[in-house]
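For this depiction, one protein chain was excluded, whereas all remaining protein chains were kept in their positions.
We just call them A and B in the order they show up, numbering each chain from 1.
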Amino acid sequence: MTQFWNSDFMWSFRHAPVAIVSFCVVALLVFCAVFAPLIAPFDPFDPSTLNLMNGFSKPMEPNAFTGDSFWLGTDDQGRDVFSTILYGMRISLFVGFAAVLFAMVLGISLGLIAGYVGGWTETIIMRTADVQLTFPSILVAMLIFGIAKGFTPVELRDQMAIWVLIIAIGLSDWVQFARVVRGAALVEKNKEYVQAAQLIGRSSFAIMLRHILPNVLSPVLVIATISLALAIIAEATLSFLGVGAPPTQPSLGTLIRIGQGFLFSGEWWILFFPAVTLLTLALSVNLLGDWLRDAMNPRLK
Amino acid sequence: MLRVTCALCALLVGNAAAAETFKWASSTDPQTMDPHAVNSAPVLGFLNNVYEGLVRRGKDMAIEGALAESWEPIGSEGWRFNLRKGVTFHDGSEFTAEDVMFSYQRASSEAADTASWFAPVSSVSIIDDYTIDFITSAPNPIFPDSIANFMIMDKGWAEANGAELPAKDAENHATLNTNGTGAFQLVERQPGLTTVLEPFDGWWGEVEHNITRAEFTPIQNPATAVAALLSGDVDMIDPVPIQDKARVDQRDGVKVFGGIEARVIMLGFPHAADALKHGSNAGDPNPFKDVRVRKAVAHAINVDAILATIMRGAAEPASQLVSPAMRGYSSDLAARPAFDVEGAKALLAEAGYADGFSFGLKCPNDRYLNDESVCQAVVGMLAQIGVTAQLDAMPVQNYWPELRADNYDMYLLGWSPGTFDAEHPIRFLAHTPDAEKKLGSWNFGDFSNARVDELLPMIQSEIDDAKRQAMLDESAKILQDEMAYVPLYVQPLVWGAQDNIELTQRPDNFFILRWVTVN
Partner (left out) sequence: MLSFILQRVFQSGIVLLIVGLVAFSMFRFVGDPIDNMLGQERTDADIERLRDQLGLDKPFVVQYYKFLEGAVQGNFGISYRQGRPVSEILVERAPATLELAAVSGFLAISFGVALGVFTAIRRNGIAANVIMTVSLIGVSLPTFLIGILLIYLFSVELGWLPSFGRGETVEVGGWRTGFLTASGLKALILPSITLGLYQMTLIMRLVRSEMLEVLRADYIRFARARGLREKTINFRHALKNTLVPVITVTGLQLGAIIAFAIITETVFQWPGVGLLFINAIQFVDIPVMAAYLMLISVMFVGINLIVDLLYFAIDPRLRADKATV
């Protein structure tokens, strides 16, 4: 533990105020999201607790009909905005992490294989990537949504929606990892150290893992960083097109989509608070990623 | 200061450039310029400015003469239309009974989407150049009302351009071009982009408007449309999202026109299905077959709360399948089931569902105003009486196939009677489905009542208004007692315009350019 604290990595962290602040913010938001059921004053996913007459309560002001007061106000359904944000963030973060993990594992594996093995394997992988790229993420999501809808019973659909989002966003992102990893692997492959490793009889897999992977980590981290924030944003975009998380179980993106309908009507809090939360979350992740990239890159020391 | 200056120069430039160019935007582009190809409100509403029918609706929706100066029943089974003389089409050719005959054949052909209007017609005959008879197979008192949107196209023009029939799977000259008799003629048509109209100098009627050029643009995203209105990029938008009504109204320089549409929003049930299809009770016997359960649903829904919040007070509660503005509305049956949670619970207990049950609610999310929010609210309200609804909201292109496949336990439906008459929803929503007679084609839940089926043909052929109303009242009463549907509210109609625009808003949501003045 002490060793870790004194490592270069942590030294760099302790001397980067932006990183410390972002880390704290991300940690706090993740904490709030994970423990949302304990923190949130209401359960926005339970329709029997909602009172429609509480709809459009202003922040910190008692509702004109019911006299109830809500910290950040309520939306059109009378849902407490604060609780909804906590629950929404839970979904957004889960979708984001899971999608990036999925894309990263898939993309790096395929990219390394393509770049290192070459030949027909490469052709097939990279042409598949072309097909994949040709379909904008939005379309991929709609396709998967459509197919999943055809096969899932309606009572599972709301839960399915989340997994469909993860697969859809992940699938549309893996190509980025794969192509950059392959591009770099093509260059690294001909360098002496790889050829040397090959000469002394190391297995292809070990070579790829031990030698190429660390060298392509930098661009992968750049993409992964943005991808996490992007995945959260992509989910929001998909919900704008009507294929995101269901409104009965809204993510931050769904909340923003709903909230933007009230931009001109004066109920600013329905849009403002979820948008600020999303901005804070995505910004902190990005800033943290920025620092992480510099700190973990041995060549920048 | 900068803002004021800019607004000023925009005003000056705008005024100098075009005195009475009127720009308006709506959420849907009319998909064709062919008046017989698609029977949908955006198309018919738009083309009402370009084409004209034998009759038309006035500002109060009453039927008045257009291309027919007068009409009278021939015996009991038909109508004679006396056509207006000296009317010319936009290309200068003269309007005669031949054009009416041609348009009838075109609009009632299998390729046309308007054929159902002419189902009661057995034959049409030209008496002379300015007289034409429509013979119906049974007495039909509302026939003239039912053809208010039957638009007359020039025979010579259509034949010369190979547009004798509307087509859905081939290109057609009439899709992009028009030749009508209306107050405005089409100058430019870029589908999905802009459609430009200019006044027709040779129009027979008296000009009320002062427009020299009218440009239409579809804007789908509601927020963008409001922004376009507020920034002055357009003069009028339809619709203004309900939540923005108050703000738009308060803002200087713009105003809203609010009214009630003809569309009634209601909940529908599966009346014939044996089992529930969705939710944790899937496979269990269908509780909605029991009228007490349907009544419990009606009593559980707080329509006033929906109207006050989601609809911002702009809509009106509905008690039957038509709104009070429609002909044949039953004014004695205006009371809705009271909002009564305890009563609803008691009804459920009586029906054997004291512990409630779970089912699937289908809902469109882009068809009616705030449809998904309304369904969410319904879910919340049903939860209060212990009934768990699983909401499945979807775009309309997925919605209708689901309903046709009977894949629901409850659904949301809006109905706007094309004839503005209470007979219309009985024909489409309440009569037992009968493909042969083309009845009950939107009665997804297979509601069936022998007396309603018996009353419908009698209503259709009854000439005497009092007797007809009595029969309409009787079927409305049956539908209420049986709770065939739970009518919720009449959908509001909200348009927004710049302060210098005067216009007339009609409950059919048709925007009639010849009633617009730019001050």
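The definition used in the following text is that contacts are C-beta pairs under 8 Å (C-beta built on N, C-alpha and C of every residue); 3 or more make two chains touch, one makes a residue touch a chain.
These figures come from a predicted structure and were not determined experimentally.
Undergrad: Mind giving the shown chains that are in contact with the missing chain?
TA: By the stated touch criterion, the chain not on view contacts A, B.
Undergrad: Using the touch definition from the top, which of A:V81, A:V194, A:I226 or A:I270 touches the missing chain?
TA: A:I226
Undergrad: Would you indicate which residue among B:P139, B:G205 or B:P218 is in contact with the undisplayed chain?
TA: B:P218
Undergrad: Which one, B:K59, B:K85 or B:K168, makes contact with the chain that was left out?
TA: B:K168
Undergrad: Where the complex has a chain not shown, which of B:G65, B:P139 or B:P191 is the residue touching it?
TA: Only one listed residue reaches the unshown chain, and that is B:P191.
Undergrad: Just checking the interface: what residues of chain B touch the absent partner chain?
TA: 3, 6-7, 10, 31-32, 34, 37-40, 110, 113-114, 116-117, 167-172, 175-176, 190-193, 217-221, 223-225, 227-228, 230-233, 366, 395-398, 400-401, 416, 418, 428, 435, 438, 441-442
Undergrad: If the missing chain were put back, which residues of chain A would it touch?
TA: Counting only chain A, the missing chain is touched by 18, 118-119, 122-123, 127, 130-131, 133-139, 142-143, 145-147, 149-150, 175-176, 179-180, 183-184, 186-187, 189-190, 218-219, 222, 226, 229-230, 233, 236-237, 240-241, 253, 256-257, 260, 263-264, 275, 278-279, 281-283, 286-287, 290, 293-294, 297, 299-300.
Operating definition for what follows: only the chains that are shown with their structure count from here on.
Undergrad: Whole-Å distance, chain A centre to chain B centre, using C-alpha means?
TA: Roughly 43 Å separates the two chain centres.
Undergrad: Quick check on the complex: what are the chain A residues that touch chain B?
TA: Chain A reaches chain B through residues 46-48, 50-53, 55-56, 65, 76-78, 149, 153-155, 157-158, 242, 246-248, 260-267.
Undergrad: Of all residues in chain B, which touch chain A in the complex?
TA: Those residues of chain B that touch chain A are 222-223, 226-227, 230, 241, 243-248, 278-280, 282, 302, 305-306, 308-310, 360, 365-366, 370, 372-373, 376-377, 379-381, 383-384, 389-393, 395, 398.
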